[in-house]
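Heads up: the structure comes next, in structure tokens.
Note that this complex is displayed minus one protein chain, with the remaining chains in position.
Going in written order, the chains are labelled A and B, and every chain counts its residues from 1.
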Amino acid sequence: MNGKKSSSRDRKGLSRTHILWALLAVFALSPAISANLQPSRYEGGRVKDEADIEARNTSAFALILGEIRANVSDLLFVKTELYLHSGVAYMPHLDYGEMAQTGEIEHRPAPTEDREPGTEFDFERHFREHQEEVGIVDHDDHDDEHAPTIIPPARQDFRGFIGELHRRVKPWRDPALAHIHTDGRELLPWYRLMTLSDPHHIRAYMIGAWWLKAQRSETQRKEAMRFLDEGVRNNPTAFQLYLMRGYMHNEDGNIELARDEFALAARHAAEQRPSQGPQHRDWTDYMEDDARGAVRMHVLLERELRNIERAIELSREYRAAMGEAVGFLNRIERDLEAMLEEE
Amino acid sequence: MGEKRPIVEAKDLVVEYGKGSRKVRAVDGISFNVTEGECVGFIGANGAGKSTTIKTLMGFLFPVSGTVRMFGEDCGTVESRRRIGYLPEVALYYPFMKARELLELYGGLQGMTKHELRERIPELLNLVGLQGKGEILLRNFSKGMQQRLGIAQAIISHPEALIFDELSSGLDPVGRHDLRRVLLDIKNSGKTIFFSSHELTEVETLCDRVIMIHEGRIVTEAPVSDLMKPLNLFEIVFSMQDGNTLPESVERLGPARDGNQYRLSINDVELYSRVVHELSQAGAAIHSTSSKSRSLEEYFIELVKSSGNEEGAA
Partner (left out) sequence: MTPVWLIARSVLIEAVRRKEIYAIVLISTLLIGAVMTVDFFNLEGLTKFYREVALQVMSAATGLTVIVLAARQLPREFENRTIYPLLAKPISRLTFLLGKLLGVMLAAAFCYGLFMLVFILGTFYLGGEIPVGLFLQFLYLQMLKMLLLAALSFWLSMVVNLDAAIALGVIFFFASSVMTNAFTLLYPFADPFGQGTITVLNYALPQLALLDLTEKTVHSEFWPPLNLGTMFALTAYAGFYILVFFGAAWYCFRRRPL
């Protein structure tokens, strides 16, 4: 009788063990399972109009999980800010100026001869600065050096000794002092997670690729291009990513490849740009800058490839499509016509 | 021989549960003593207030009024508990511990040293019939085994007094027999024992004195020998023949008359012998004699009922 009892107990124990192992196996295999879920098919989160919202709300699953994915991705974006500033938490100031600090506006520079003085971001200077930053520097000409910290300085803090302890326990610097910037290398895992969480987080692809490129190694440069390729696969109409790829090919001296990327970027940008431009709710100044950059680079690279007539033709097309937004094309077009006459 | 010191002294003890309109008086002004070397049984029906009284003695519950002292100390103090071994009504022990570890825990809390415990634990396990079970996790112990272990933990440090709430609950007949043997040994060594039980045979066997409680009040308190006297009942059915008269001593006992037959119930064996002798001398025809043993339980039920009737009359 005892024997029977113990064997039934053994069987029970075994079945529980099996369940545990099965759960562990499922857990271990979960990356493979999730990899097959085709995350790029998720379209929620970053909606542009009511039709998008409507489409998103047709599925409760997409509604709940979709929001979480986008929100997690945004939270991870904030995490990169902390890592950039060696853990010091500054007030959210991720405006476009700040994006430039983290490299997102790298694509903006026009070739030096076409830059309109005072209107464009000095990419070359900024890139040099960031090159210095790779290796941790304390620089004092940072645009956001007066951004307030989340933990206020004693003079602005109502919390007395608790505020003092808070400043000592957490990474904190007086906001009046220059920021400490870190090697962007440690930021990179967060960009990877950001885009895994939300494959439509275009800025994450762009900035992540910039930091990868900033590592100054051939391997990381290739990784940056792969990262952008993945971004394009997941977001085939994201003109900003074509633009980034164009810049990278251009830097590598692959002018024709770069031209093709700029052409795609400019085409998508022209298609997507609303007639009101940045006045439209969903078209930011930042997108406007990118669209202008794509158009300009496409025209200039056609010129560089000595397709002057094609360059003039494109300039006219873009002016017709985008109007005043690409007013700078007037001057380029005049130069092109002069070149054509000379030939 | 000097007067024995009181171990437990309860005076006008009142214990209540609940608050406001839900307040229930579980113990209603009871007073009793247990003196050194005594074995006292505390009996009563479910809900009579036995466990409440014992929990109050141990300091688990707090009286509304009245006092309880143990070894001259207020109940519930660390000092008062140092000399007591206690077995709770429902004994559950940490299922994740081995029997030996549990006894080490309780012995340690009683202030025993590791060396003392090393010697005492095997001896104790043997005493309660758990020899060789010291390394088994308690989750694998049956209810009876847990109860035996409970007894072991109660007596681990040779306490001066034992307080057991529902002595043999969960034990099989063999376990009960073993426990009785252990307790008799403890009693014979002069220790004080106070326990509640539903098993009145245990009370009969072990106790010097019994306290019966009903609805929070003590209904009787007497030595077991006194209580056992009225428990045997003899009945004589007889008739007086040829004009013989009923002896005066028998008439005083108030026999019931049915026609020419008398029926007399007597609960004292000596009196019964004397009456039979007198009736024979007086020429009575004795038709039948019978003896009937009542249990302590029946007696207790009768007492409870009569206590209820008295209350109703009052």
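Observations on the structure shown:
Simple rule for what comes next: a residue touches a chain if its C-beta (ideal position, glycine included) is under 8 Å from a C-beta of that chain, and two chains touch if they have at least 3 such contacts.
Everything numeric here is computed off the predicted structure, so don't read it as measured data.
The missing chain, though absent from the display, is touched by one residue of A:Leu75, A:Leu165 or A:Ala320; that residue is A:Leu165. Looking at A:Glu186, A:Asp252 or A:Asp285, the residue that reaches the missing chain in the full complex is A:Glu186.
Contact with the undisplayed chain is limited, among B:Pro6, B:Gly108 or B:Gly144, to B:Gly108. When you scan B:Ile30, B:Met58, B:Leu179 or B:Ile211 for touch with the missing chain, the hit is B:Met58. Set against the missing chain, the residues A:Phe227, A:Phe262 or A:Tyr318 yield one that touches it, A:Phe227. Considering the complete assembly, chain A touches the hidden chain via residues 24, 27-28, 30-31, 82-83, 86-87, 89, 136, 150-152, 157-163, 165-166, 168-171, 180, 182, 185-186, 188-190, 192-193, 196, 212, 215, 219-220, 223-224, 227. Residue-level contact of chain B with the missing chain is found at 17, 55, 58-62, 78-79, 81-82, 84, 86-88, 90-94, 96-97, 101, 105-106, 108-111, 114, 150, 153-154.
Note that in this section only the chains that are shown with their structure count from here on.
Separating the centre of chain A from that of chain B, both taken as means of CA atoms, is a distance of 83 Å.
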